[in-house]
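For reference, the structure discussed in these notes is given below.
Every protein chain of the complex appears in place save one, which is left out.
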């Protein structure tokens, strides 16, 4: 398959432009939030919005500003510890499950911190004095920040879900009119040796490289993600109560689950918590907020399976990198409107679980230094998801992009793409 | 012994005056705090400041305003559930360990809630239309609010202690000059039948009643609370490492303790986290933030014991109800400055653990209705503390006042008073 | 009240006789058991039968044989550590929750250990060479062994209850014919100063001393323990689902309880697991295997309360120390057959929860040395039970006997005696 690429940002002016854009997006995301909304943490896996704001600034301060100038004066010296996520190479970290206890610095001070870092970075970029290596690390910082933009929204949604008074991030979801769901069809992919992974001039994470060959057996790939309507049929068929449909670990994990996360029983059937409050479960929209275990059980129930990440990448070859992303500002998956000529809705809407455990590509070598901890040390016990979601930035995603979460995670915008062996 | 009493507030005008005063104090306590400071919860046993602000208003709304007028329009209907602490008679409760997840209502809205309740209460008190029974419940609400004022400060201190950047509630502690500690002496109390418990015209909690007789054996009572200096000697004598000094449950609970809560090793010895930041451990001040287990082990180390609550109450008979209370605005225990003619520093500074398990007095009957849940259902597994602390309101305390906490609790301003059998 | 006493065993011959009798009883208790039955531990609070066999021998080896002769050769040197229960003064202890992992020494070797200790002790007692102090410690060892006889049976019952194949300790319970229950009546006790605690020539534990005065208010004491039939009425009245009946801690602890421990739904109503297998719930027999929380909730439901231990001791004054004990070999509580002239069934059948937290009597001083850890260090967080049960030895019990367990414990033969304030 061919590898779709965006050009790498290798000049200071272009990076400055991107820096302003990405940093500004982050700031806009918190505009509807109060200081309290930004301070609280609802589980160890999630972080307060304020922490995301600070940590993404910490990245630039630590890896760009501090690396360039040994005499750099940090905004606050204690932030090096407080807002280090997991970089042992930088030093110890404030305990992750306690991030929500840091009422100080307050939101105001964290916004000052952002302004300070923005000014320092702006001056360097303006002056065009960053080495190519630091330009590269700065570009990585922008992709890093886009990842945290997504987490900021998913973590916020999780936190709001514990509040019975129904808080909303925004009043309405700008969703298109409902439309009848299209039947799912299958596309056949022949067996053969394929290339996957990133190669090119653009940006990519280390975990997408090196590009390498895999042998794929013939398989079929579903035309679109599984819809709520289809998932309701699984539920109606006692899908959550039949152990033969589940992985053993999934069966154990799911004993208190009756539906996807954020679904609540309403008067006229299931409803969902969204960032705009309670909304109906629309049958034609992709099912969302399911774990790997649920995706796997659903697939088994249908006599299908999840695709491997190599299958996904090959099936996506040539598909337009378009969809319902953060830029559409809907913050919610929408029904599929594409024609049936090829697999569609691969990008945006919902991350698609693959059956591939997250592991290093053949020949993978993490970069030297603390930045080498970015991806490599998590290559264990997690599963790869592909394609991005309605809260992912469009210019952040690539065909070779590998997201990863533990198989019981449900608070991401994660859905189901089916595959099956060719019969 | 005689029972010291304040007059009960039984007319509307006096209650209105007290209402304004107590409610105003609560409001002043949160003035130095940001919205974030008020939102966060550091452990299941503690509550966010905002929750204290709301719950104390909920009390008046539920038990006074709602009881008086069946058509009373609550400020927000969902608050009945959100801010119910533990009154099953009122209905279900939002889970206590999740109080810190409620970023909405925000602090602003909770302050509006307070203003709304204040206005409604003020109108009724002004018009003098509350029945004697409701006046009584309103008065209970003021004592209830004073209890939460204290908890607000202790919970805040606990939360701040998790923040390595050293947040302060206020810049300085207004402490008197250090003075040399006075040696501890003992006062003998003869055996005999004694009356304890509350009887009189003033306010008291149900758990202080009925006044009843107990037989006390001859005992000796320490002249003042144990000081930091004395406690340091226990630590220096390996007090935390010698199982023979500890109750079995205390030994198990204390395996990670090396010193009182909030003590941290400093360059020149132990230091303490206070509401004004790090401060030295002053030898002549009462030791504070110790559990029942530590108090008991310290006493055993010295060949003494803790007093029973009846002994405490009798030993305190006739002592002036004065001391370092919230009104002194020091928020920290201070060295004892009293003459040595009788046991002193009984009130204020630090709550004094007694060896008495918290249980009902003979003939105890909780009041009917949900308010009956106030005290009675906690009469199990806790120990009685006496005398109030530096964050207790002076007009809240009485000689017969029974505070109670689990024996492993350390985040209250709790200290040690010794007793011993007469030799 | 008068203090009923047995004479202290103060001569070697008498002690030898008692030693043979008590040690023989222990041995007889394990006769129906396989080596496997004796090896397994069902929860951290329980111990394997084999451990009880060894630990009771360890007592004599450590505190008598080893103390008398510094050159005493222990049976196995590692037993000093393996079978030390909780005596820090003797040294470290093998972790209590892992006692069931010790498949070696096997039952055979532990029985050899017993024989070895019996022979050594027998020789000393025969030769009459033990000092009075060691005779005293040896006598304590016999009472200690009787306590473990009871625990051996209660721990075994708990372990068997996890086996769905219905293991039995013995084929039949030798129970008398059922008889109609007698209505509960009340006996009035006047207020006044009373003596409680042990004083006399006989054996007593340190925690029963010193004898001292307490003031009791007038109270009424129930004629007999609460029966299964009465408890079924509480259950039928939704006793387990009404929070207003429960202590707060009890409500939390009881969320998965529907009935006393070991009760299982049968075809014709509730049935019980006994040491002879499944048996019907007989309405006229005392309810058994209830926690303090259930006893307290039942009493509150009936408008009564539990007695204090002082009330119990005074109400029992003069009652014959007789009842359904281990000696009757029924191993199950039986209906009350006594006349109604005074409170009956005080001894044997079921331990009776009192509302008294287990704490030291005024003037209590534990003996010096490791034996001082026997009782004193547990005086926290537990409640006193009185009167013995159907698995207690009759010659082990006294009116002043204080048993103690945590309020959520249900695996002892514990039942309910009611009291109430005089109206």
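Lettered A, B and C in written order, each chain numbered from 1.
The rule is short, and it goes like this: a contact is a pair of C-beta atoms (placed from the backbone, for glycine too) under 8 Å apart; a residue touches a chain by one contact, two chains touch by 3 or more.
On a predicted model such as this, the values are computed, not experimentally measured, just so you know.
Colleague: Over the full complex, note down every shown chain the hidden chain is touching.
Modeller: Taken over the complete structure, the missing chain's partners among displayed chains are A, C.
Colleague: Would you indicate which residue among A:246, A:262 or A:413 is in contact with the undisplayed chain?
Modeller: A:246
Colleague: Which residue from C:66, C:122 or C:167 sits in contact with the chain not drawn here?
Modeller: Result: among the candidates, C:167 touches the missing chain.
Colleague: Among A:170, A:188 or A:213, which one touches the chain that has been omitted from the display?
Modeller: For the chain that is not drawn, the touching residue is A:213.
Colleague: Of the residues listed, C:37, C:208 or C:296, which one is in contact with the missing chain?
Modeller: C:37
Colleague: Identify the residues of chain A touching the omitted chain, counting contacts across the whole complex.
Modeller: Contacting residues on chain A, toward the hidden partner: 86, 88-89, 193, 212-215, 217, 243-244, 246-251, 292-293, 296, 305, 355-357, 359-360, 362-363, 373, 377-381, 407, 421.
Colleague: Footprint of the hidden chain on chain C, which residues?
Modeller: Counting only chain C, the missing chain is touched by 34-40, 42, 50, 76, 78, 81-82, 94, 98, 100-107, 159, 162-165, 167.
Definition applied: only the chains that are shown with their structure count from here on.
Colleague: Which other chains touch chain A while also touching chain B?
Modeller: Touches both chain A and chain B: nothing.
Colleague: State, to the nearest whole Å, the distance from the C-alpha centre of chain A to the C-alpha centre of chain B.
Modeller: About 47 Å, centre to centre.
Colleague: Please work out the Cα centroid separation of chain B and chain C, and write it as a whole number of Å.
Modeller: Taking the average C-alpha coordinate of chain B and of chain C, the gap between them is 38 Å.
Colleague: Starting from the mean Cα coordinates of chain A and chain C, work out the distance between those two points in Å.
Modeller: Chain centroid spacing, chain A to chain C, equals 60 Å.
Colleague: What positions in chain A touch 2 or more of the other chains?
Modeller: In chain A, nothing touches at least two other chains.
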